[in-house]
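First, the structure itself, so that you have it in front of you.
Here the complex is missing a single protein chain, while all its other protein chains stay put.
Labels run A and B following the written order; every chain starts at residue 1.
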Amino acid sequence: MAKYILKRFMLAALTVFVVASITFFLMNMVPGGPFVAEKSISEQAQAALNEKFGMDKPLIVQYKNYMLSAAHGDFGLSLKQRGRTVAEIITSKFPVSARLGGISVVLSLLIGIPLGSIAALNRGRWVDDLIIVIATCGIAFPSFVICTVGLYIFGVYLGWLPTMGLTTPLHYILPVFALAFYPTAYITRLMRSSMLDVIGQDYMRTARAKGLSQHVSLFKHALRNAILPVITYVGPMLAYTLTGSMVVEKIFVIPGLGGQFVSSIMTRDYTVIMGTTIFLATLVIMMNALVDIVYKFVDPRIQLK
Amino acid sequence: MKEYLVDIRNERLSFFTPAGEVKALNDVSLHVREGEVLGIVGESGSGKSVTSYSLMGLTAHPGRLVGGDLYFNGHYINEMSEREMQKIRGNEVSIIFQDPMTSLNPVFTIGNQIREVILLHTNKTRKEANDRARELLQLVGINEPDKRLKQYPHELSGGMRQRVMIAIALACEPKLLIADEPTTALDVTIQAQILELMRDLKEKLGMSIILITHDLGVVAGMCDHIAVMYAGKVVEYGTTDEIFYQPSHEYTKGLLRSIPNLNEREHKRLVPIEGLPVDMLNPPAGCPFAPRCRSCMKICLSSMPNYTQVSDHHSSACWLLDKEKFERQAEGQA
Partner (left out) sequence: MAEKNLVSFQLKVEDFLPATDAEKQSLTQMRPGVSFWKDAMRRMKKNKVAMISLCVILIIMIFSFILPSYYPYHYGQQIQGSEYLGPMTYSPQEQVRIDAGEKVFPHILGTDNLGRDYAVRVMVGSRISLSVGLIAAGIILVIGSIYGAVSGFFGGWVDLIMMRIVDIIYTVPDILLIVLISFALKDPMQTLAEKPGFAWIQTIGVNLISIFLVFALLYWVGMARIVRSQVLTLKQNEYVTAARALGAGSGRIIRKHLLTNSIGTLIVMTTLQIPSAIFTESFLSFLGLGVAIPLPSLGSLASDALNGLNTYPYLLLAPALLISLIILSFNLFGDGLRDAFDPKMKS
């Protein structure tokens, strides 16, 4: 088991390294390199960056310097936001996204798992059909559609909910709903097919033959088995929530990291782009590794020695 | 009625599928006394498992009892509620299934799964249940019971898993054990061990067994009575000796004929039963075995034969027997 954990983290670390390197070299494909002298950047900032990353030195040296600094969390100064370091920007924006993302992940699980189970148990009846339809629409509609349509209906047309920012709890409703839509639908479908699979298994028959009631056999025996595939989805779900946040934060004007990523692209703030990419990539890769490891703990069939 | 532990009379059961009504059981009658072993023999689709499941109320979804009466241990199964059935399942009647690989829940320990049935039907504490579980594992011949209790199903071999299933089935000392093809999924050597185990347990605990199988060799050593089923009907019923040495129905004869003889010195062709199984969506009006029967007569195709009593405990549903009776009558009159 320990061997597996080690291997998994090594793979994750390797991938982070690869991503960071790719990021660096891609940014350097832009003529002049990432820390190019732009009119909008102050003299001091320019000088500081030059010194830190050795702009006159060969690319490899720059690369080494950058990677070493990055490993310490130092991504340099923002090119467009005067006086702020990239790290500062990240640490101020990330909690907002984290809160939003966290709520929507929890919500997706809380809604998706029961919904999928209900569909499976009522297979063939109208409840099942209804849930399938909703879930299929959920995975088909792109997030920006959900956001914009939701924004229009509830924010503009009906005027019930605020459309920008995150100041009151009411402000959370639309963004969370939009962000959680796809994962909830996906989990519902996943849970449904997993549950259907499990219900047809022989050990469910054994459970009933012992004299267990429908409820107990479902909650104890079926759920425990059916939920395993859903755990494996949590990893990709986190990645999705991350990318989904880009759209949601742009539309609802939320000061989070996803939105920051997009706007720094628009404004060509290279240092921020690089720093944010590496940070987000690391986050996602590490969380995936963690989920994989947790899964191995939970499913006794896959006990690796 | 009271003399029998199990008394099934004229059971009819159908599955109402989207494709139509599949008449799985078409007038099935059988009975088992206390301490007896009944073997139910037949091909896949003959209805042998369905009959036993219906006794426990475990008929799978689109299936429904359409006619007949089911009595077990003084209960009238037809009118029992789901709650009442749950009380007797695992308790007065237990069942072990064909495939031990998939019959145990992979995410719970062996101990957990055995304790579960004990805690469900008795007032024992967890510790007492655990002790009992250990006892049961020893009873079924599993060594190092304490170690096994903590293990998961995938860590045990097929034979051991089946023993665990038996342990679970016996936990509450049921009066009837239904064994649905208990050895089909196992190696031949393990098969022998499991059957031996069941024989021992039957002696020790005095319980009745219904042994369902398609393998004649299995019933030969174990059963007191045998019911031969084909296409949802019991075509012949008798003691083991009578079935093996005086088979009356053409299907039974066909089954016995098809057993290859290891002692043959010459090379002989195998003798299968010709033809294909019956389409249960549209069962024929006459004897279901008719199209495959080498002695098929015109009446066999058009009408269902009645049961003829061949001896005290031996009956068979075949027009050939009626033919004999008819001919004797004709002779008598002539």
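Operating definition for what follows: a contact is a pair of C-beta atoms (placed from the backbone, for glycine too) under 8 Å apart; a residue touches a chain by one contact, two chains touch by 3 or more.
Note that this is a predicted model, so its numbers are computed, not measured.
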So which of the visible chains would the left-out chain be touching?
-> A, B
For the chain that's not shown, point to the residue among B:126, B:204 or B:298 touching it.
-> B:298
Since one chain isn't shown, list which residues of subunit A touch it in the complete complex.
-> 11-12, 14-15, 18-19, 22-23, 26-27, 29-31, 136-137, 139-145, 148-149, 151-152, 156-157, 239, 242-243, 246-247, 250-251, 261-262, 265-266, 273, 277, 280-281, 284-285, 288
What residue numbers in subunit B mark contact with the hidden partner chain?
-> 17-18, 275-276, 279, 282, 284-285, 290-291, 295-304, 319, 322-323, 326
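Quick note on the criterion: only the chains that are shown with their structure count from here on.
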Where on subunit A is subunit B touching in the complex?
-> 201-203, 205-214, 221, 224-225, 299-301, 303
Along subunit B, where are the residues that touch subunit A in the complex?
-> 56, 58, 82-83, 85-91, 94-95, 97, 99, 102-108, 116-117, 120-121, 152, 154, 165, 168
